[in-house]
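Heads up, one of the protein chains got dropped from this complex, but the rest are sitting where they should.
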Amino acid sequence: MDNNNMILQTIKVSKYFGGLKALDSVDLFIRKGEIFGLIGPNGAGKTTFFNLLTGHYQPSQGEIVFKNKEIKGLKPYEITALGIARTFQNIRLFNEMTVLENVLIGMHCQTKTGLWGSILRSPAATSEEKMAREKCKELLAFVGLDGKSEEKARNLAYGEQRRLEIARALATQPQLLLLDEPAAGMNPQETNNLMDLIYRIRDKGDTILLIEHDMKLVMGISERVAVLDYGQKISEGTPREVQKDERVIKAYLGEEI
Amino acid sequence: MLSQQLVNGIVLGSTYALIALGYTMVYGIIELINFAHGEIYMFGAFVAMLLVTIYKVPFLLSLLVAMALSSLLGVTIEFLAYRPLRRAPRLAALISAIGASIFLQNLALFIMGPRPYNFPSPFERRVFNLEIFAISQIELYILLISFFLMLGLHFLIMKTKLGKAMRATAQDKDTAALMGINIDKVISATFLIGSAFGAASGVMIGVYFRSVSPTMGLMPGLKGFVAAVLGGIGNIPGAMLGGLLLGVAETMGAAYLSSQYRDAVAFAILIVVLILKPSGLLGKMVQDKV
Partner (left out) sequence: MLSSYHVQIIILSGINVIMAASLNLITGYTGQLSIGHAAFMSIGAYASGLATLLLGFPFYLSLFIGALVASAFGVLLGLPTLKLKGDYLAIVTLGFCEIVRIVILNMDITGGAVGLRGLPKETDLLTVVVCVIITLLVLTRILHSRVGHALIAIREDETAAEGMGINTTYYKVIAFGVGAFFAGLGGGLFSHFFRYIHPNSFDFMRSIEQLCMVVLGGLGNLWGSVVGAVALTAIPELLRASADYRQLFYGALLIIMMRVRPEGLLGTRSEGFGIKSKFFRYSGWKKKGEA
């Protein structure tokens, strides 16, 4: 495969929790600008895989290469700075902060004001702040949350919280965006809006890796899909190929895909 | 000399271990540092001292009564100060525990006054002189009582139905409740046993140093907690190990380094251990769930 075209590659990545093999030698590569779906039954190791990519867990074995750089051993904040951002399966917003502030925190790596700058309120700090706020408002408009910027995050509706998490992740200016079950708990209308949003993010040039249970969404939107089962990658290919794969059908025990 | 210090350390350490058990059991079940535990230790010492000096009750009976009354106090504190906060943020319960500690200590100061009371020793001043070390009768008693209490606890936790319920609750409160375990009862039982152990320690230290005072619980309380953390909080064998290690380290530190820094040794050890092994000596690393 073409190295220049690749943004992320995992080589035989494994994660053990005690005796439990949560992930077992997973090889995966993701091309720049594609939408990649990661599916599998509950407990297959999908979220664990995300946690390895973002540095929340360290792999027991294997390598993770992002933009031709080994990122194993880096802290989550360092990986975010390199250009990987994520949303969480069980929404983790800063509940007591406003919508705008949540996105502002996403801007952390894009801004520089330090302790002295903030105490002295230097012109640089002031203008940077202004810039950051403008940028955040743009992002909120992008995900359709303009007008809600002064609300506390905890007061948003469920679907809005999901979109705020995406806006917050986008604020870190990622090249690779990891979405962990973004459609969970959404109604069909909201899911459609989400699909549209994901396309728009991709069209801005980002790469998207997505865990999702909503098969209509994931098969409809992904260019390629990989299937995890019991920590192993059992299939990979276009949605059409994967849907025909017998191992996948067996893993889902006849579930319609 | 070294063996003598070792014995002294083990005697002191076994009283720390008893205190540490109270902390670790409570922490294992409701994840709270029961700051008022040191005051239960103090309360136990006062009850026994008053029974022995005023009512001339035999020492062992006084010890049992002190343990029983302290258990009641422990359960009451849980009921009044911690139970209403069970669903509140952890910080709230911790602050409430600090409040309970300060309240009880100052209540004792208010009732009993700041001066230490003499706790007359019921034991003869007999010292058994062995080849390599000497041990007094009371030290022997402390070791024996501590040993049997810990043995009893081990039996209770591993072999009885209550012990099983406690272990289940420590692992997962909600699931335990679904299995028909009365969580409130288990928590009360935990406070009951932990407080009895704390009181036993207080009584024995009171009689060992022949002194009982309202502020006597502060330092041993902190050190008992240090011992629990040292062994890995929530871990029962860890608390016993931590207590003994702390007692020995402190005695050695006082003997060979400087007696002024005696109290600082415990905290210095705590900080070093936590930096090197944040989950304590026997504790398991818990990975945060993302």
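So that you can tell them apart, the chains are marked A and B in the order they are listed, and the count of residues begins at 1 in each.
By definition in this document, contacts are C-beta pairs under 8 Å (C-beta built on N, C-alpha and C of every residue); 3 or more make two chains touch, one makes a residue touch a chain.
These figures come from a predicted structure and were not determined experimentally.
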{"item": "Residue of A:67, A:133 or A:213 touching the missing chain in the full complex", "value": "A:133"}
{"item": "Of A:113, A:175, A:193 or A:243, the residue in touch with the unshown chain", "value": "A:113"}
{"item": "Of B:15, B:70, B:101 or B:188, the residue in touch with the unshown chain", "value": "B:101"}
{"item": "Positions on chain B where the hidden chain makes contact", "value": "31, 33, 80-81, 84-85, 88-96, 98-107, 109-110, 218, 222, 225-226, 229, 258, 260-261, 263-264, 266-268, 270-271, 274-275, 278, 288, 290"}
{"item": "Interface with the undisplayed chain - residues on chain A", "value": "54, 56, 75-77, 80-81, 85-86, 88, 92-98, 100-101, 104-109, 111, 113-115, 117-119, 121, 125-126, 128-130, 132-133, 150, 168, 171-172"}
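Rule of thumb we're sticking to: only the chains that are shown with their structure count from here on.
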{"item": "Approximate Å spacing (C-alpha centroids) for the pair chain A, chain B", "value": "48"}
